[in-house]
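For this view, one protein chain was removed and the others were kept in their places.
Entry: chain A
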Amino acid sequence: MTTFPVAKIRVDFPILAEKIRGKDLVYLDNAASCQKPNAVIDAISNVYRHEYANIHRGVHTLSVRATDKFEAAREKVQRFINAASSKEIIFVRGATEAVNLIAQTYGRANIKAGDEIVITAMEHHSNIVPWQMLCEQTGAVLKVAPMNTQGELIYDAFEALLNDKTKLVAVVHMSNALGTINPVKKMIDAAHAKGIPVMLDGAQAIPHMAVDVQALDCDFYVFSGHKLYGPSGIGVLYGKQALLEAMPPYQGGGDMIKTVTFEKSQYAGLPHKFEAGTPSIADVIGLGAAIDYLHDIGMEAIAAYEAELLDYATEKASQIKGLRIIGEAAEKGAILSFVLDRIHPHDIGTMLDSLGIAIRAGHHCAMPVMDFYGVPATARASFAMYNTKEEIDVLMAGITNLIEVFG
């Protein structure tokens, strides 16, 4: 049995003490967004109380203070994912904006008619639609690597898609709808053997495991702060320095330039070239606080504890008659997607809500995954480091009872 300090962690998250419809909150919608610890809430509040001014431009004390905090957060992100340089850390609004940035800068500059972009069958819409838009703009072709019924990538089929025309592989590290963790290291090595760069969508993976972008050797890695116990509206684009330097800017404006005249502007160096306008200063600092908080607990310890939670939930769910788990990959993160015979996921979601249990019911922004399994939607319980086996018991009792009620 683990010695993971879950009771202590729960105290750090004030919202977990909320009552929902008179019941103790059981928050199992973490794949959609995680709750925030006091460390993050206080850090944001502290910025506005004591440290707030615009960054990178003032000579006054507050501006210097805010800039130092902001750039310190960048270095925290750098260390957290083991990037080689803080210049490789670009702050964006979230994983979605990061994918769009890559598509519209790297993609527009390097991908032409007839070229191919490879994704997988288990992508979130945010790693499908930006590439479809790029394909419409350029005449490039989107190729989809298939998966099997367990929800695992069919690796050989993926490798077979890589050819001279492939200009980018953009794949999800961990699926939000299925929990599948892809064999990304092997995929990156295979793509690099053919000279193809790889982008990983790490929105789901980042809160559940230690990520080392240098060990993975991925070319781009994107994630959102709000799924990492940080604020919403902030995210990270990691890119290898040489790639980022060669890319044209995304948005023009203040802070991303060295000099401006009406004839010509000279762009700033990294990372500022991609950070036009005043950023979400307090949220970046809040994300830094979330990373400090996670660092103290340790990503390996979190991964081990969540694996226990998933095993427990999977075993309990398997005992419920009429419940079918969607996504049974051997390598899987703490997500339990399921359907019940003759009971629609939205009914499951409403009924569990009346017991204080928050799950997600719907297509999880992965309609192609729903089509693959022939279901309109699934119910999804997604776990975080503050969840407990007792909460899983409450969930399973709720499911068992609602099956009875529906008859």
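Note that in this section a contact is a pair of C-beta atoms (placed from the backbone, for glycine too) under 8 Å apart; a residue touches a chain by one contact, two chains touch by 3 or more; residues count from 1.
Criterion: contacts and distances are computed from a predicted model.
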Inset, instruction - Would you mind picking the UniProt name of the chain not drawn here, from "NifU-like protein", "Heme exporter protein B", "Protein-methionine-sulfoxide reductase catalytic subunit MsrP" or "Aspartyl/glutamyl-tRNA(Asn/Gln) amidotransferase subunit C"? - result: "NifU-like protein"
Legend entry - Touching residues on chain A - with respect to the absent chain: 21-22, 343-347, 350-351, 354-355, 361-363, 370, 375-377, 398, 401-402, 405-407
